[in-house]
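I'd like to ask you about the structure that follows.
Complex shown without one protein chain; remaining protein chains in place.
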Amino acid sequence: MLAGAGGILGLVLLLLGAAFRTRGRAPDEGRDVKVWIVGLGLGFTMSVLAALTVYGVYSGQQLMPRDGTDVVSVQAEARRWSWSFAYADRPGHITDGIMHIPAGRPVDVAITSADVVHSFWVPRLAGKLDAIPGHVNTIRIEADMPGTYEGLTAEYNGPGYSDHGFAVIAHDPQAWADFVAGGDR
Amino acid sequence: MKDVLRILLPLLVWLASFSAIYGLHGIGCAAGWPDVALAGSSLFRLALLAAWIAAIVLQVAILIALRSTRFRADEGFAYRVSVALAWVGVVAILWTLFPLATVAECRVMG
Partner (left out) sequence: MTALRRHRRLSAIWASEPGWKGWTSSVNHTDLGRMFLATSFFFFFVGGVLAMLVRAQLATPHSAFADAGAFSQFFTMHGTIMMFLFAIPTFEGLAIYLLPKLLGTRDLAFPRLTAYGYWCYVFGGSMLLVAMVLGIAPDGGWFMYPPLTGPLHSPGINTDFWLIGITFVEISAIAAAVELTVSILKYRAPGMSLDKMPIFAWYALVTALMILTGFPPLILGSVLLELERAFGLPFFQVELGGDSLLWQHLFWLFGHPEVYIIFLPAAGVISTIIPVMARTTLLGYGWIVASAVALAFLSFGLWVHHMFTTGIPFMGLAFFSAASTLVAVPTGVQVFAWIGTLWKGRPELHLPMLHILGFFVTFLIGGLTGVMVAVVPFDWQVHDTAFVTAHLHYVLFGGFVFPILAGIYYWLPLFSGRRRFFRLGELAFALIFLGFHGTFLAMHWVGLLGQRRRIETYDAETGWGTINLISSISSFVMAIGLAMVLVDLLIHAFVSVRAARNPWKAGSLEWASMSPPPPYNFASLPQVDTRDPLHGDPDLPNRLARGEGYLGDPATDRRETLTVSIGAARPDFMVIYPGNTRLPIVMAAVTGLFFLSILLKLYWVTPLALAGVAALAVVWVWRLGTQMDQGPQEAGRGVTLPLAGETEKSPGWWGSVFLLVANATFFGSLLFGYAFLWTVAPGWPPQEWLAPSLLEFGAGTLAAVIAMLALRFAIRRNRRHGGALPRLALALGATAVTALVFATLLVRLPPADGHAYAATLFVLGAYGLFHALLVGLMLAFVIARVRRGYASAVRVAEFHIVLLWTDYLAGITVLSLLAAHVPGVLA
């Protein structure tokens, strides 16, 4: 996408620069309209954008969560300025500031807010989804490798915004089993 | 003033159709239409498709009307601009609403 954008930028700037060279061509309004407005303005822009639009919608479609049998469910609730997480596999257990997930399995995080609008963002795992009071939004994430991932809040929510974040710990199957069983994590 | 209205009309209608179909999509999702099976598809998809086709027909009708001897602008400039914008209306209704034919129903991305 970046290369394409760079190419278009280069092309247009080239055309712009070339306007300043001297030349002795008789002006012809009809031809100019055909070349510049119909050809470049409509034809060129529309074909590039149509391709991009179809690609965008298609690739977005690919990112949609699919039904699976081994999906893990986590509930995330944001408030100023902390996050707490509850687990379908371990009812009643709530962790503050740390979200535990199994590595290599899809996880549905149901996000909501106790006060203002926040946004749930684990840059290395997925895009953002807002935490909105009264609504529950679900995001599908999946960590390929066990480890710790940084999570952030991405919607301004007042003076504690800069440091408002959480950590995601992805466990290997054994450690996840321990966690679900009530291991001291 | 009539010529100005002719220039404004095609895309005003697009905006109304676009917003209405987006609204219909919201209502459909809230009311659970995707789960109502109908003629090999769902009530949701068919309702949206029907609305889309109606909107396309409307947009084409405006294009034809603005080119017709009865409703066209009297003056050359307003005629050219209004017909160009009627074409924009047709392209816009196709372009902006094509996802309703292909995309999954009501799933929130994530």
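Details
Here the chain labels run A and B in written order, and each chain numbers its own residues starting at 1.
Keep this in mind: a contact is a pair of C-beta atoms (placed from the backbone, for glycine too) under 8 Å apart; a residue touches a chain by one contact, two chains touch by 3 or more.
Since the model is a prediction, treat every value here as computed from it, not as a measurement.
Contact with the undisplayed chain is limited, among A:Gly68, A:Gly97 or A:Pro123, to A:Pro123. The chain omitted from view is touched by exactly one of B:Ala47, B:Ile62 or B:Ala78, namely B:Ala78.
Mapped onto chain A, the interface with the missing chain covers residues 1, 5, 8-9, 12-13, 15-16, 18-20, 22, 27, 29, 32-33, 35-37, 40-42, 44-46, 49-50, 52-53, 55-57, 59-61, 63-64, 80, 115-117, 119, 123, 126-130, 132-135, 137, 152, 154-162.
The missing chain lies against chain B, touching residues 1-4, 7-8, 11-12, 14-15, 18-19, 21-23, 25-27, 29-30, 74-78, 80-81, 84-85, 88, 91-92, 95-100, 103-110.
By our rule, only the chains that are shown with their structure count from here on.
One inter-chain figure worth recording: chain A and chain B are separated by 30 Å, centre to centre, where each centre is the mean of the chain's CA atoms. Interface residues of chain B facing chain A in the complex, by the touch rule stated above, are 95, 99, 102-104, 107-110. Across the complex, chain B is touched by residues 50, 53, 57, 60-61, 63-65, 126-127, 129, 137-140 of chain A.
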